[in-house]
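Removed: one protein chain of the complex. Kept in place: all other protein chains.
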Amino acid sequence: MSQIKKTTASDLIMGVLLLAFGIYLIVESLGMKVFNSFLDAPGFFPFILGIIFCLFGIVMLIGSIRGGSVAATKATFRKDSLIALFLSPESKRVVILSFFMVVYIYGLIGRIHFAIATFIYLVVTFWYLKSTTWLKNIIISVLSAVLISAIFQYVFKIPLP
Amino acid sequence: MKKNRILVILLVLLVATSLFAEGQKEAASTKLWPKTQPVVYVGFGAGGGTDTAVRPVIAKMEEYLGETINVVNQEGAASAVAANTVMYSKKHDGYSMFATGSGPISGFRVMGTSDTYWADWASFHPYMGAAVLVVSPDSDIKTYDDAMAYLKSGKQNMAISGFGVGPHVLFEAIRDIAGVPSPNYMTAGSCRQAGINVIAGDAEIAMGTFSSLIDFIKAGQLRALAITDTSDYTDFGLNIPSIMKVQENAENIPLLSETWPLMIPRDVPQDILDGLTEAFYWAVEQPEIVDYARQQGLVLAGYAGEDADKFLAIQEAGYAWTLDNVGSTVKSPAEFNIPKLADFDWEVAKQNIK
């Protein structure tokens, strides 16, 4: 039941987003330079896409409003359900895991050697997930990091990031 | 038990890799690229004209240097995307190179796709290739003159690979001399596809690089009306008239024939430039490379150093002004002080190199 409620609420939001996105595409594409005729201009296809997205948005909106989405959306945006959504253990875990990835991808790679970056990422992630014991954590992380780097560098001869 | 299995798997892999790596190890100090493998960003798709022109030479250079050179294809905007990657997103440490056609790079600035031009790069040109004007063998168009008459008769469909690349600019130059109105261009994405469009009857006429169409012409699926070379093409029992023979005042056209250079930012460490130059001169003399050229309908160029710079400067003069004449430019060549072909003086152009 709650699953369906959430879906119709998200359908409503998605409908609005799609409509807005479609309009943005139409405006943007009409502003693109026309070289010969609009039919072969760079903006032509995005323009068509804009129209399609608008149609999709409208269909979704109608469907979700019929499905009682306005009430559902209000329910979703009540304080306690928002808290439930953002503080659920699942959301928390995803945010933290994504954060580790951000640090790994944007912060470490390219600044320090790929193997070291990978080692740090793996140790921290395993530790957070409580995947295994400390000793095994470190051993597995070291081995994986060294192995992956070595295989790609020497066997496949791919330059590492 | 389960976790130990992971450890065992990893350990076995580690031993195997370290043995392998040991066997692969070379003395890093003698390498031209000691840190990692260099990468060539080819500005057009795998299997296309540029790709197939530079890869054999790169492979030969690898052989000479005894090192691996990675080649990746980064398509887009007549290769401006790859040029921007190498010139602006990568360090100028000699580990990133670029490959394109001499035509496209000459159009970057006036077409507004990139700010880089020939003077920013050191270049190595293995091959040069002419373009041909082709029609279907069952077409009513039998000669070059028929073709011009056909194109004068209205806005006709004509297939080319894309705007700003060699065959397009060559044809623009030709129609400028011949007084033909602009056709309705269909950009096919590659010269080969442009030829296929003619075979399939989607376009009546096409202009494409000779090397991309040579086998269709040999097989009689396309008829070649003119080639942008100084002399007629007579290999393989073909007889394609030179553009200079069928069109008056076309002396400048062959100057616009393309090459497909391998390029590297000019300010990379000198030892890498020297190493590349040495390997390049060796590679273009190898029988496989010479043979490949003949087979593909290409001419061996072998330009590097000042020859290469001068060639590209002339090309830029020709391409930029041709594109400008037909209104395909975003900025005028005059803004960049690009001379017209007639006014070209290498001693002046040379000053652009810093």
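In this document, chain identifiers A and B correspond to the written order of the chains, with residue numbering beginning at 1 in each.
Quick note on the criterion: a residue touches a chain if its C-beta (ideal position, glycine included) is under 8 Å from a C-beta of that chain, and two chains touch if they have at least 3 such contacts.
Here is the rule we go by: contacts and distances are computed from a predicted model.
The listed choices are "Transporter", "histidine kinase", "NADH-quinone oxidoreductase subunit E" or "ABC-2 type transport system permease protein"; the UniProt protein name belonging to the chain that is not shown reads "Transporter". Listed by label, the shown chains that the missing chain touches in the whole complex are A, B.
When the omitted chain is restored, the residue from B:Ser18, B:Asn70, B:Thr143 or B:Thr277 that touches it is B:Asn70. Of the listed residues B:Leu14, B:Ala119 or B:Met186, the one in contact with the hidden chain in the full complex is B:Met186.
Among A:Val27, A:Val59 or A:Ile83, only A:Val59 touches the chain left out of the display. Listed residues A:Lys74, A:Arg93 or A:His113: the one in touch with the omitted chain is A:Arg93. The omitted chain makes contact with chain A at the following residues, 3-4, 7, 10, 14, 18, 25, 28, 32-33, 35, 37, 39-46, 48-49, 52-53, 56, 59-60, 67, 89-91, 93-94, 97-98, 101-102, 104-106, 109-110, 114, 118, 121-122, 125-126, 129-132, 140, 144-145, 148, 152, 156-161.
In the full complex, the hidden chain is touched by chain B at residues 2-3, 5-6, 9, 39, 41, 45-47, 51-52, 55-56, 58-59, 62-63, 68-74, 76-78, 80-82, 84-85, 88-89, 111, 113, 155, 157, 162-164, 184-189, 192-193, 196-197, 199-200, 202-203, 215-216, 218-219, 221, 292, 295-296.
Basically, only the chains that are shown with their structure count from here on.
Averaged Cα coordinates give chain A a centre that lies 38 Å from the centre of chain B.
Residues 3, 6-7, 10-11, 13-14, 17-18, 20-21, 24, 36-37, 39, 68, 70, 95 of chain B touch chain A in their complex.
Chain A contributes residues 132, 136, 139-140, 143-144, 146-147, 150-151, 153-155, 157-160 to its touches with chain B in the complex.
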